[in-house]
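Of the protein chains in this complex, all but one are displayed in their positions.
Each chain gets a letter, A, B, C, D and E, in the order it is written, and its residues are counted from 1.
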Amino acid sequence: MTGLDRIVENALLEDIHTGDITTLAVVPEPRAAHARLIAKEAMVLAGIDVAARVFHLLDNTVLFTPAFRDGDRLQPGDVLAGVDGNAAILLQGERVALNLLQRMCGVATLTSRYVTAVEGTKARVVDTRKTTPGLRMLDKYAVRVGGGINHRTGLYDGVLIKENHIAAAGGITEAIRRARAYIPHTMKIEIETESLAEVGEALAADADIIMLDNMDLATMAEAVRLIDGRALVEASGGVNLDTIRAIAGTGVDIISVGALTHSARAMDISMLLEGV
Amino acid sequence: MTGLDRIVENALLEDIHTGDITTLAVVPEPRAAHARLIAKEAMVLAGIDVAARVFHLLDNTVLFTPAFRDGDRLQPGDVLAGVDGNAAILLQGERVALNLLQRMCGVATLTSRYVTAVEGTKARVVDTRKTTPGLRMLDKYAVRVGGGINHRTGLYDGVLIKENHIAAAGGITEAIRRARAYIPHTMKIEIETESLAEVGEALAADADIIMLDNMDLATMAEAVRLIDGRALVEASGGVNLDTIRAIAGTGVDIISVGALTHSARAMDISMLLEGV
Amino acid sequence: MTGLDRIVENALLEDIHTGDITTLAVVPEPRAAHARLIAKEAMVLAGIDVAARVFHLLDNTVLFTPAFRDGDRLQPGDVLAGVDGNAAILLQGERVALNLLQRMCGVATLTSRYVTAVEGTKARVVDTRKTTPGLRMLDKYAVRVGGGINHRTGLYDGVLIKENHIAAAGGITEAIRRARAYIPHTMKIEIETESLAEVGEALAADADIIMLDNMDLATMAEAVRLIDGRALVEASGGVNLDTIRAIAGTGVDIISVGALTHSARAMDISMLLEGV
Amino acid sequence: MTGLDRIVENALLEDIHTGDITTLAVVPEPRAAHARLIAKEAMVLAGIDVAARVFHLLDNTVLFTPAFRDGDRLQPGDVLAGVDGNAAILLQGERVALNLLQRMCGVATLTSRYVTAVEGTKARVVDTRKTTPGLRMLDKYAVRVGGGINHRTGLYDGVLIKENHIAAAGGITEAIRRARAYIPHTMKIEIETESLAEVGEALAADADIIMLDNMDLATMAEAVRLIDGRALVEASGGVNLDTIRAIAGTGVDIISVGALTHSARAMDISMLLEGV
Amino acid sequence: MTGLDRIVENALLEDIHTGDITTLAVVPEPRAAHARLIAKEAMVLAGIDVAARVFHLLDNTVLFTPAFRDGDRLQPGDVLAGVDGNAAILLQGERVALNLLQRMCGVATLTSRYVTAVEGTKARVVDTRKTTPGLRMLDKYAVRVGGGINHRTGLYDGVLIKENHIAAAGGITEAIRRARAYIPHTMKIEIETESLAEVGEALAADADIIMLDNMDLATMAEAVRLIDGRALVEASGGVNLDTIRAIAGTGVDIISVGALTHSARAMDISMLLEGV
Partner (left out) sequence: MTGLDRIVENALLEDIHTGDITTLAVVPEPRAAHARLIAKEAMVLAGIDVAARVFHLLDNTVLFTPAFRDGDRLQPGDVLAGVDGNAAILLQGERVALNLLQRMCGVATLTSRYVTAVEGTKARVVDTRKTTPGLRMLDKYAVRVGGGINHRTGLYDGVLIKENHIAAAGGITEAIRRARAYIPHTMKIEIETESLAEVGEALAADADIIMLDNMDLATMAEAVRLIDGRALVEASGGVNLDTIRAIAGTGVDIISVGALTHSARAMDISMLLEGV
């Protein structure tokens, strides 16, 4: 995973910096130890390789033995992995490994709940750019593990024309024309609409994707009928676990959910160290 | 704030990378614009200077005018700040500024709820190392803004002797002796205990801080009586908004809460752009 | 331009490193000087802001006064810009500024020749990933200035299914199915084909873009007829200034040209320093 | 090669960034594969270790088996190297490896043509600072592989007193005196001259190297006679494959050629992947 | 040792940069060689792993065989370690390894002299922030190896309230109150005093550590009596090998010595290369 090492090194430096003073003082000599990573609640596993990388970057002789794969559903008490190595290394890597793993499992687990909620509809659950600064790659990976699909990664790899762009360009038609003339032919053009009139104009201008922004269910359904398969339809705004099923029922293709990454709570995972 | 620029630059590069292709295509010419950052729910403000820094690192001619200070309590609809500058810059900084600000307000707001819950007791609410990898500095700052106190920043700036250290050293007394001989005289020694017997041994060995790890309320109260002011007492484990008041009632000095930073949800803040 | 400063700083450190020893030895005291950047042959200008940035990163009091804008066509003798500042700074920035500017003008100028060659057809000239390592952002920008269009920036922001992917997936249909299920809905799927049979299969599998790889003109023309507007058509391979017009004549939408960035020669530009 | 890893990592991040989305989507499981790097035209090989490093930095289990060494002359069809490893890794490294290798072979091949052109004379072909920003180390290495000699690497490791330095110092004599008093005793002093009078003054001031800048052949020959071995003589300006032989005929010691690095075209090399 | 690699890589790049031109020119082919690191004077060894790391970062096949451990006292002629590897690598690493090792041994040796000077007293010798910029981690480690104790690492991991802080806060009592309310409970509060009156006020305000700044011996002794074990006492200012014993005689707990790190001279160590 490109860029992963930089994230992990950064997190380790943040926590260890000039040294784990407790261990340096109290356990100065190497001692072999064994640890187990244990799920304390039900969850979708995501990030097992990231946890392994934490220990390997500290000491490449650590033996990390995963018992599950990303995407597996864990029950409370499941042992995710065993870790064998010098006790000091295990103690130094523990917190960073857990901080990363617990967050990623949190995102994957929450995503899987949204995905389950729309099961049987054609709607796909996608993430947004509302990710943790510096960890977008991990957030987006965890969404995929949880069964979601990624929206564009950032401002650079997808076109999303918003109200302000439209206003600046002087209208939907002109905004789409400018985008078409400029962007790589490998990208689609998505445009935000707030009314059926705007949906109509976007369709006429050959938008590839039409975002229905904060529309009520009836308007959304009408928009889907109007578009009639000539563009992908994305619902956005006001999406939560209570509303998503009904939104999917309007026939939209895609539902984007900021909460997947901005408000997932950490899953409860602990590391048990033995043999010190 | 030392190191802030690296965090913000990293977040901007993550989002913008080779360029905001939508704006490059649709709004190629500079246009003056004005934006307002608006609270959509009640919260404690934290990170207003961080949001300002996002725009200034993109373009140091942006005018960022805060209307509140960190620590202020906001009501829904409050305008936190105005931002004046080139529309393209405002559009490019919006998401990163909000991602950082929403998270920091989330941490500060959650912290303030815990602090309120122990009001009138002598207990202080402190954070843990269960922070967002790469953003510990911001997490810890937001805890302070919310009225909490920071525990050690990482493994390098405080001593916390845990079960495994004790086992490796051959007992509490020896572990504390080793630490005292090694560490800067500016640091206190904290030790984790799981029983009253361990509390007694820690006291005898002159620990500065005794952590009561996952004890029930009665045992905690007994430990506090036993220690009787000869060491600081920290309660840890099983702390949430439902339990913290009773824990504070046992007379402990410090209550550490992982949830402050690992499970705060993002506060709802939006940016309204005008004049494009 | 996001990331530009890192490129320029890197180039300056590469050239100046511990210091311009000649100037330190021979001209130790500050002296005001004026320089002119002069085109020594006809070219399309690209990178004027990059050249300015070189001098500003060395000393932000340098006054850089451009006389032309990117995209302008220059004649031999045209003065692109004036530069006023300390002579030592001008001498230190000269080579890096020219190295960047001459290359960018080279790419823009070569691109404009390809664009001119297909004038009147519907074909668009696009670049490839055959760019200078470390300078892709500048190469791709210069292509746009020269009238070309960018293909995907890298492996991360566009899907291009090649022979090997197809073989590994077990066929065109399955490869496209897998891609569609995985990628952001904002991306199109492009697939490489080497025969009309493959073109047919790609069409049936709903590819968004069909690349005709190293086909002869007749086969290309036949492929265009077969596709009939149901997918974008990209011609690739064997494109040069002698062949591109005929390729465009087959009716393809897009022609990708590696030479734009891997074999453009530097344009002749010099800096004349006065008043030392 | 010190610093090589930074160049290669930078190039890989530029191309792969958040991931090779096509391969992640279409070929998610590891598959062993074999690839061959093949010369499509005659060339001097340069950079084979650089190509190897690209794959090794992606995955240090890749087996890279070179069949030739830098400096070898290749014929069309020659297989430079075999590469064995996970197909995804080979696909991800291909473009970066080729981009670097093709450029380096281009520089080495062009250099060897200049070197051949002066065969039998005492003139040595040297490069300039007109290199690709960020890749100077590779450019200069490729020049050596092609039989050329390096001029100074940058402004920091050699003294070259130009017109502007002379003007600022108040004359050739004073400029050389200042340099002699300041620089490490391990460096020679080179000075640019534009007339025989200046050559004479430089000689009198004990310059170690005298550059003849843009002189005609007759003047150059006269300058060589005048200098008569008391300083090294470098010819500069107006050098190309048509003129270099005659320039060498004047008896100069060194001929510097900017084109070696600023205008070499990429050699045609491709990677053939099998066994996917 | 966290962060060590960055220090070593930085030092290697500083010295080798674009390449060891002498070895590239004169010894282009690999040759096995053996080297010995030899102490040329008596010293306390510190940094043997740092020296090893220098060679391993250049080439991880080098065999570095230490004959002593950090903290050992060496006599002139002692061979610290053997190094086996490619001659070019040994030549390239020699200077950086020695520069680091000689400095660290210098700090450890000087520290041990101060520690010896106070033997039999209860005083502990501690370092300061007067370290070599960029090498604080190594300086502080060498102090520990020499038998000293570290003071805080930087401004971030310990509280030291100085005259200016006191003045700004409006007095010792208020300054300590503010610090107590703000800092992690794991940190002690140290305050600088310049008179017995200030010592009294600091005691009353419950300072954990009282620094006696530049006091004469009689005043120090009086301060120790006054404090009477209720706070740690640190002597600072005017400490050298002639004065430290008398200072320790006043009964202070801690004596901080800037000279340990700002004025230690390099120990004489050389590397003898054989078998080239």
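Here is the rule we use: contacts are C-beta pairs under 8 Å (C-beta built on N, C-alpha and C of every residue); 3 or more make two chains touch, one makes a residue touch a chain.
None of these values were measured; they are calculated from a predicted model.
J.: For the full complex, can you list every visible chain touched by the one that's not shown?
T.: B, C, D, E
J.: Of the listed residues E:79, E:169 or E:196, which contacts the missing chain in the full complex?
T.: Only one of E:79, E:169 or E:196 touches the chain omitted from view, namely E:169.
J.: Looking at the whole complex, which of E:7, E:123, E:145 or E:257 touches the chain that is not displayed?
T.: Final answer for the missing-chain contact: E:7.
J.: On chain D, what residues meet the omitted chain?
T.: On the chain D side, contact with the omitted chain comes from 124, 126, 144, 149-153, 156-160, 182-188, 190, 209, 232, 234, 253-254.
J.: Considering the whole complex rather than only what is displayed, give the residues of chain C touching the chain that is not shown.
T.: Per the touch rule, chain C residues meeting the hidden chain are 12-13, 16-19.
J.: Touching the missing chain, which residues of chain B?
T.: Looking at chain B, the ones touching the missing chain are residues 1-3, 136-137, 140, 153.
By definition in this document, only the chains that are shown with their structure count from here on.
J.: Along the graph of touching chains, what's the shortest path length in steps from chain C to chain E?
T.: Tracing touching chains, the least step count from chain C to chain E comes to 2.
J.: Please flag the chain sitting at the greatest distance from chain D, going by CA centroids.
T.: Of all the other chains, the one whose centre lies farthest from chain D is B.
J.: Would you mind telling me which chain pair, A-C or D-E, is linked by more contacting C-beta pairs?
T.: Between A-C and D-E, the larger count of C-beta pairs in contact belongs to A-C.
J.: As a quick test, compute the distance in whole Å between the mean CA positions of chain B and chain E.
T.: Centre-to-centre distance between chain B and chain E: 32 Å.
J.: Measuring centre to centre with CA averages, how many angstrom lie between chain A and chain E?
T.: 45
J.: Taking each chain's centre as its mean C-alpha position, how far apart are chain C and chain D in Å?
T.: Averaging C-alpha atoms per chain gives centres 22 Å apart.
J.: For chain E, jot down the residues that touch at least 2 other chains.
T.: 17, 153
J.: Think of each chain as a node with edges to the chains it touches; is that a line, ring, star, complete or other?
T.: Here the contact pattern is something else, fitting no line, ring, star or complete shape.
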